[in-house]
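Complex shown without one protein chain; remaining protein chains in place.
Then we have chain A:
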Amino acid sequence: MPMDVGRVQKEIRDIERDRASGVTIEVQGNSLQKMIGCLKGPSDTPFEGGTFYVNIELDDQYPFVPPKMRFITKVWHPNISSANGAICLDILKDQWSPALTLKTALLSLQALLSSPQPDDPQDAVVARQYLGSLPEYRQTAKQWTDTYAHTQQVVGLEAKVQQIVEMGFEREQAVVALRAAAGDENQAMEILLGA
């Protein structure tokens, strides 16, 4: 059975309408199966001031199976792989319910940034640091936020956007992909091509 496109379209409209939620979403391509989510780092955390991009893939079975989500932006957090952005969060696994949505999932990721669960880690090294020395963890996490999640640091963004637009992509898509890739044109192209 093909994916429930009607529901996904409604979900996207709902996110676009609710500007106050602090999460946004950008569809990649025409199929509605690949998108990039975006969330702000919660205040009073080492992620404050950062903008975090999340790769989203929807299976044909969605919403009966969870969306596949992975951080594109590098994050230092016990439940997020510092190597590949894989996320350990129960609602993206066995606690998924079709009553949840892309928006609630993105908001849950934001909540996860605020409240790490080191007992159920995705990244053992980060979890050990979190449990062993909280100040050190906070410092590293903040450094990573400053280095990878500050999108205003994308140098020469406009020129790169133009390049990508000339290759036939939408301007909005180009901006999101470039931001998500922290200005790396090759990675941005990979995101746009769904690689």
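In this text, a contact is a pair of C-beta atoms (placed from the backbone, for glycine too) under 8 Å apart; a residue touches a chain by one contact, two chains touch by 3 or more; residues count from 1.
Just so we're on the same page, contacts and distances are computed from a predicted model.
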Hidden chain of the complex, named as in its UniProt record, picked from "Anaphase-promoting complex subunit 11", "Autophagy-related protein 7", "DNA primase" or "Alkylglycerone-phosphate synthase": "Anaphase-promoting complex subunit 11"
Missing-chain contact among A:6, A:135 or A:168 belongs to A:6
Options A:31, A:97 or A:147, residue touching the unrepresented chain: A:97
Touch list for chain A against the chain that is not drawn: 1, 4, 6-7, 10-11, 61, 63-65, 97-99
